[in-house]
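Note that one protein chain is taken out, while the other chains of the complex remain in position.
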Amino acid sequence: MSVALPRNTTNQTEGWLVGDIARVLHRVTGGVIVVFVLVHVAAQAALHAPAMAAVKSSVGTWLPIAQSQHWVHAVLYFSLVFHTLYGLRLVASELGARFDYRRSLWVIIGLSALVGLREVARYV
Amino acid sequence: MHEQPEVIVESTDILIAGSGAAGMRAAIAGHDTGAKVVLLAKGPRRANHTRMSGGRYNAVSGANPKDTPEAFYRDTVESGMDINNHELARILAYEAMDRAYDLEAYGLAWDRTEVEKYYMSMTGGGTFVRTLGSIDEGIGITEVMLHQLHARNVRICDFHMLVDVIVGEDGRVAGALALDLSRGVWRFYRCPTVIIATGGTSQLYETSSGPAINTGDGIAIALRAGAELVDIEFMQFIPISFVYPPSARGYTLTEPAHYGMRHFDPNAEAAHLVNNQGERFVLKHDPVRKEGSTRDVLARAIMLEILEGRGTPEGGVLMLPDKQVFEAFLKERPTYIKRLLENYGEGQARLEAPIPVMPSALYTLGGVRIDAWCRSRVPGLYAAGEAAGGVHGANRLGGSSMPDIQVFGRRAGMAAAEEAKARGPVPEEAGIAQARARASALERGMHATDGVRPIEVKKRIQKLMWDHVGLVRSGPKMEETLQQFGEIRAQVLPALKITGKSRILNREWMESIELGNLLDIAEAMASASLLRKETRGAHYRTDFPDLDPQWTANVLVKRDGAALTVEKQAVVCAEAPQTQLDKHKAIA
Partner (left out) sequence: MSKQITVVAEVRRHDPSQPGEPHYQRFEVTGIDSMRVLDVIRSIYENQAGDLAYQFACRVGRCGTCAVKVNGVPVLACQEKCKPRMRIEPLTPFPVLRDLVVDRTEVEARYAALKLTPQRTSAHPGRPEPIEPAVAEKLCHYDLCLACMVCVSACPAVAERAFDGPAYMLKLRHMAAHPADSANRLDQALEAGMLECFNCDVCTQLCPADLSPAQAVRDFRKQMIFGGGKPA
């Protein structure tokens, strides 16, 4: 097994900045989760809270449509899995675990995509 | 006519020009001895030659029981072909280790094999294994020293180019004129002592290893201020450096790549060098030591192959490295392996494929003549490091520059601080008129509307030096070159054009000032080389190809009005020197 060479850092402007992708994905998926929780709480309140009886019927105009879109499930599940796994990876790295920042991102994106695609398969 | 430019005046005890290790060590020592220090860096402070050293630090640490400071001293003088200033060589050998401990105190960690045992390697020309190292140390050394300067609150002025040292009527230093390139503003530092630590003259040559800023400013300034130069004809060329890309051309590949297993074992074989026919051409020049020969022999051999058309298309020859040293090389100097990978490829980085190499100007062996405390013959003017001459003689041991700059940087700082204390402040008006006049003269260039661009002239000088006052010299060619230098001085320098008129970071303006310095040193080098009618160390003449024992002497160069005086003088062995005059007038 040969000794690893130092990196060739003469093409830094080509390709992606992995950390930027990770950061943006983590933010966006976090946003998706926040939006989902808000929508979920609002919808459930409208459906079950006696005080919100006046708006209960309006929920039916959009909720079933949203729930039947495969991509809504896909995006939501992808977001949940990605945000959780990547968040855990961040915490683990600060507790001493060593990760290759490229490989760990692609693995996590891959796993999240698998779960997302599974949702597509279920709802399509 | 143009109005007098504004010159901002301030006072200090010591003005140091140069932010490499010599300048920084002088600043630390000067400050610690109680003086007020201002340090000028021509560009950002990290832009210096020390930074680029991946090399080693020769010192007698005691880890090799066979080695002694006397042995180190003898190696230094033997490598220098007996024309070193023996006193300086001895000081280097005896004080190197203490300065290494200082660096460690500053925070640099020397490589170790055990908790209290330093890692050592061989250096070309040394007798015993003694060379310390710290991974890619040039960077580490400059960083720890910069932070030591921060801790002492020493003022460092980036983008401040030393332009001249002003000598008062009493013949003593009155101050230093500098140009703040970041604003285009002139500054006069009124001070009793100035330390020249501006490094060498690598930029004098077409292909060189050093940084772009090393145009020998300090050496030329010292010469103009009345100091003597010693051994200025000796320029050390490294045999192997990068051939491409253009930005890396000339950058040294350093010892281990070339020496192979010889890096650890003086009896091992060095990496083979072949031309485009696959021949080991070095065997023609040194059949005994072969590729283990000295740097100067190898550099010349390679140069001749390239000149005679047996080089590679890109302009080098091929080195067949020894992959056994790969892991050691990777550990010692990972940045070099990285460059091999990035410039050439993976095979070359693993020392498994042929590596294109070419010779390159590396180190200015001569410089300002100094005594044991870095004093030049101008009271108040000091020099240390590559800008000073005499320590290494005709050829420097690899690994000796790092201790040189620490040892003599410290001495310069201490001595300057003592002198500043003894002399007291410089009288208020001393030197200001001269400073203003000089600033005024140099403003002229900013207003020229027509002429030659400085970069063209610089390239012309670099080519002349590389072709005729470089690795291979001859009397007639050098005479011709001096004629051309005279013509450049008389006709071209006064007619330089500066395209941009911004006062901020005007590179052409800086280059036009540098040109004066380059030309001064080029003339000094050519003149001194003409006088030395022999071949010794880095100085090789086709018309005098042998060593001449009569020339176990030094050549001193000094200004005599507008002319250069070049004379032969006996080597300093702590005996009274004897002089033989042999004036050679430069064409004014």
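So that you can tell them apart, the chains are marked A and B in the order they are listed, and the count of residues begins at 1 in each.
The working rule: a residue touches a chain if its C-beta (ideal position, glycine included) is under 8 Å from a C-beta of that chain, and two chains touch if they have at least 3 such contacts.
Computed from a prediction, not measured in an experiment: that's the story for all the values here.
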| item | value |
| --- | --- |
| Among B:Tyr73, B:Tyr106 or B:Phe234, residue touching the chain not depicted | B:Tyr106 |
| Residue in contact with the excluded chain [from B:Thr12, B:Asn48 or B:Asn275] | B:Asn48 |
| Residue of B:Ile8, B:Leu307, B:Ala490 or B:Ile504 in touch with the missing chain, whole complex considered | B:Ile504 |
| Full-complex contact with the absent chain, from B:Ala71, B:Ile139 or B:Ala353 | B:Ile139 |
| Residue numbers in chain B that touch the chain omitted from display | 43-48, 51-52, 61, 98, 101-102, 104-118, 134-140, 143-144, 146-148, 150-151, 153, 156, 158, 182, 211-213, 242, 244-248, 251, 313-314, 334-335, 338-339, 342-343, 453, 455, 498-508 |
| Residue ranges of chain A at the interface with the undisplayed chain | 6-7, 9-14, 17-20, 22-23, 90, 93-96, 101 |
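The definition used in the following text is that only the chains that are shown with their structure count from here on.
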| item | value |
| --- | --- |
| In the complex with chain A, residue positions of chain B that touch it | 326-327, 330, 334-335, 337-338, 341-342, 346, 349-350 |
| Chain B-touching residues of chain A, taken from the complex the two chains share | 2-3, 5-10 |
